[in-house]
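Every protein chain of the complex appears in place save one, which is left out.
Then we have chain A:
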Amino acid sequence: MQRVDGVVDKDNRDIVDNNSAQKLTQVEIEALKRSGMKGGDLIKHIVENSESWNKRTKFSQEKYLKKKMQKYAVTFEIKKPTALELCEAYTQTQPQRILSLRADTLGLMMQMANINQESRVLLIDKTRGLLAGALIEKNVKEILHVELGGGGQQIKMQTDILMEYNFHPYQQKRLSHTHISNIQKTFPGPTVPADQRDPFLTKLAPAQKHYYNSVIFLHDEFHPIEIIDAVFDLIQPSAPIVVFHTHLHILSQLRDHLTISKMTIMTKLEELWTREQQVLPMRTHPHMSMHGASGFLFSGIKVL
């Protein structure tokens, strides 16, 4: 790229926005496209027929060309499906499918949950496998996906996004599923008397108690207080608990509950503010339009 310091010798005082600068009509351009004219030649032709071209500044001409390139010389790149690429693609096209989780927040979640190859993750999410895939990418030891709702019937999670990662089946073996009702039966809490407990499931309890060393929760149909309470016995003391929600207040309720009950310390409630920057000589500034709501993240450390 060439340095173009101080080339602002023109301005837009003589440019009239009445759609008359371009001498070619849309019909003529379409005809040229159909005649098989290449993108580059077509853009050159359009520039030659633009009355305003010579009145534009160098920066403006660059921007004009870029716009025309996007329109008439479409290029694309084939990318490997990774958590980063999938998350960014869904954020742009269908954010509701991943509950508006943004790539920057997903990155922070992984760090706050201390994800590494020794992690045994208790995952409670509704992102159709986006998070499960992000964890498999990091080669974690084990993921237990907890299903909610469905009256105990629906054990399998929705995995359409997980499929898009193109994982080898052996990579997905570390992902197992259970329903929250099984956990409730195994760990009924002190309120249920011993003779009313399921004897078979109670036998399983020691193996699962304090087993998982990371907890990630991302769900919009169930309140995190209820769910974190239900799975609390499975969490290893000193393990991080990370909860994402698009609504701040839900998380402050959760924080309030967990701190007052002395279940967690080092609680943090935060929101990321990520701005992409346009970096060009003499034209560096944050992008004009961006995704402005990153959602909120609660994190805390379980203590005994």
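Here is the rule we use: a contact is a pair of C-beta atoms (placed from the backbone, for glycine too) under 8 Å apart; a residue touches a chain by one contact, two chains touch by 3 or more; residues count from 1.
Criterion: contacts and distances are computed from a predicted model.
J.: Leaving aside the chains you can see, what is the UniProt protein name of the one that's missing? Options: "ACYPI008973 protein", "tRNA (adenine(58)-N(1))-methyltransferase", "NADH dehydrogenase [ubiquinone] 1 alpha subcomplex subunit 13" or "Metaxin-2".
T.: Hidden chain identified via UniProt as "tRNA (adenine(58)-N(1))-methyltransferase".
J.: Of the listed residues A:Val192, A:Ile265 or A:Ala293, which contacts the missing chain in the full complex?
T.: Of all options in A:Val192, A:Ile265 or A:Ala293, contact with the hidden chain holds for A:Ile265.
J.: Using the touch definition from the top, which of A:Ile29, A:Ile43, A:Ala103 or A:Ile143 touches the missing chain?
T.: A:Ala103
J.: Suppose we count only contacts with the excluded chain; which residues of chain A make the list?
T.: Spelled out for chain A, the touching residues are 1, 3, 82-84, 103-104, 106-108, 110-112, 114, 116-118, 120, 137-139, 141, 210, 213, 236-240, 248-249, 252-253, 255-256, 259-260, 262, 265-277, 279, 281, 284, 286, 296, 299, 301-304.
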